[in-house]
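Read through the structure below, which is laid out as structure tokens, and then see the notes.
A protein chain is absent from this complex, but the other protein chains hold their places.
Every chain is named by a letter (A, B and C) in the order it is written, and numbering of its residues begins at 1.
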């Protein structure tokens, strides 16, 4: 994957501060593993509180992790005055979300002034073995100058 | 929208029983409003525990509601021995998820033996006014004879 | 569907002039049926020259018609100095594209300054009967001030 230059010197702190304000992440038990320019990895332990009818993690919860990973990957390359919003995403559910914990890895494919193309992958981890269980492609938008939407 | 015939005489109970086993729904505060053949509506109050960095409901949570609504709309038309799994979905986020509560309406577009095409819409409700905030198109799969996946 | 106000007094002519420059439309035999503010319908006769291996029209050709219909639906609401580009689309292929001719109906779901959400539907027509065969959801972008991209 190409490497991209962040517009903010402070991008890692900006990502972590914004992530800390996503209370949905706390509720779901998702936390930050790594932040690089254009790439963010999140982590979540299995919890029966998040399962669907067969005991696997609900596809929507897996999507929530991938959306945050992809959104913050985009945000990591944006200017200091920009916030990020998700325009749309497409998710493929390759395998049931069965595992001890889950990784969500978001990556920028093509950054842009308004629109940033991103991808995310979700992995289930069982006894240290990672298995790709879902993929996302997402379009992120930089938002500047809207008071209600910051960071 | 065309009306479709359910294969199970018992479809409403089957949907409610399966939904009751989705602990993620309880955790997120999502409950069933209505179950018809090929159409399921769910409801969720606003909660700060489910918000993203700007205080709106996280796009992944909105997606979770739409995925369950669409999945159970598909499931409502399936035979008694079938379970349902989501193959993929595409979500468009038209407006920030700001509201007192949220409705998720799933509808079957075209049922099939293996594959069922569905749609879902998410509405934010503010002081009784409904606003369309997100749309989903989702492909659902009927699964028969896999012991780990029932209902 | 909500009705939207065009920003150009001249929107119908703008759509027709731009469409006339899409040589791909001529090559595929696609022409304009109707242009309204936020809604464009295109038409195409069946041709063996456009078929896939089973004799149906190739999914990509059906997509081409839906993309143009959705793109021009978005364009019909844009200002006089804006051009339109497709950011992304999702296509569901409900039934094989078998028919005497095909209709592509594009509709704006939510217009915006930068981003316009659209939908398109493709219908096969057999002996006067219309059948929905494919659906698209597409994100369109207004482009202003790029010399290479006009209209």
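A few comments on the model shown:
The rule we apply is simple: a residue touches a chain if its C-beta (ideal position, glycine included) is under 8 Å from a C-beta of that chain, and two chains touch if they have at least 3 such contacts.
Just so it is clear, the structure is predicted and the values come from calculations on it, not from any experiment.
Although it is left out of the displayed model, the omitted chain contacts the following shown chains in the full complex: A, B, C. Between the chain not shown and the residues C:8, C:76, C:92 or C:107, the one that touches is C:92. If you put the missing chain back, the residues of chain C touching it would be 18-19, 21-24, 26-27, 48-54, 57-61, 63-68, 83, 85-93, 96, 148-151. Across the interface with the omitted chain, chain A contributes residues 90, 92, 94-95, 109-110, 117, 135, 137, 139. Chain B residues in contact with the hidden partner, per the touch definition given at the top, are 87-88, 90, 114-115, 137, 139, 141.
The rule is short, and it goes like this: only the chains that are shown with their structure count from here on.
Separating the CA-averaged centres of chain B and chain C is a span of 29 Å. Averaging Cα coordinates per chain places chain A and chain C 32 Å apart.
Put simply, the C-alpha centre of chain A and that of chain B have 22 angstrom between them. Along chain B, residues 90, 92 each make contact with two or more other chains.
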